[in-house]
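Read the structure below first, then the notes.
One protein chain omitted, others in place.
Here is chain A:
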Amino acid sequence: MTDKKVKSVFKQGAISSEFIGESIAKHQTKTSIGAHNIFLGQVRADVIDGKTVSAIEYTAYEDMANQKFHEIREAAFEKFNLTCMHIYHSLGMVKAGEICLFVFVSSPRRKVVFEALEYIVEEIKAHVPVFGKEIFEDDTHQWKVNN
């Protein structure tokens, strides 16, 4: 484990395609990289008992969540030969069809990034205290639970 500082992973609202595009562009100077892999979590308009989800409002236990993201990041760097890794998660309202999670891994070789990305996303889903209020079109809500 390194003693790198714990950074905040959270962004208010949806993660824009411009932001994702710029993140990719920033890596063009890192020419030891031969493979990137990206996961984008998108809010689904689930239909539950005849009502459609129009948005998810995310909240988090932010201090603990940032610590968990940090641990996942450090564990992934130990496990896989990654050149770099970026994780962003939304807080607040994200409408159906918008992006709420952006995970971006890069390595000299492709096999590593396929494995690393799955590992990181599954760890996030299981261990990071983020909570989602699924808001229906009629303004009622229910609480989302990860499977």
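Just so we're on the same page, a residue touches a chain if its C-beta (ideal position, glycine included) is under 8 Å from a C-beta of that chain, and two chains touch if they have at least 3 such contacts; residues count from 1.
One rule holds in what follows: contacts and distances are computed from a predicted model.
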item: Protein name, per the UniProt record, of whichever chain is missing from view ("Permease family protein", "ATP-binding cassette domain-containing protein", "TusE/DsrC/DsvC family sulfur relay protein" or "MoaD/ThiS family protein"); value: "MoaD/ThiS family protein"
item: Hidden partner chain, touching residue among A:Val53, A:Met85 or A:Leu101; value: A:Leu101
item: Touch with the omitted chain, as defined above, among A:Ser16, A:Thr52, A:Asn81 or A:Asn146; value: A:Asn146
item: Sole residue of A:His36, A:Arg73 or A:His89 that reaches the chain not shown, by the stated touch rule; value: A:His89
item: Those residues of chain A which, in the complete complex, touch the missing chain; value: 41, 56, 58-61, 63-65, 67, 89, 100-101, 121, 124-133, 143-146
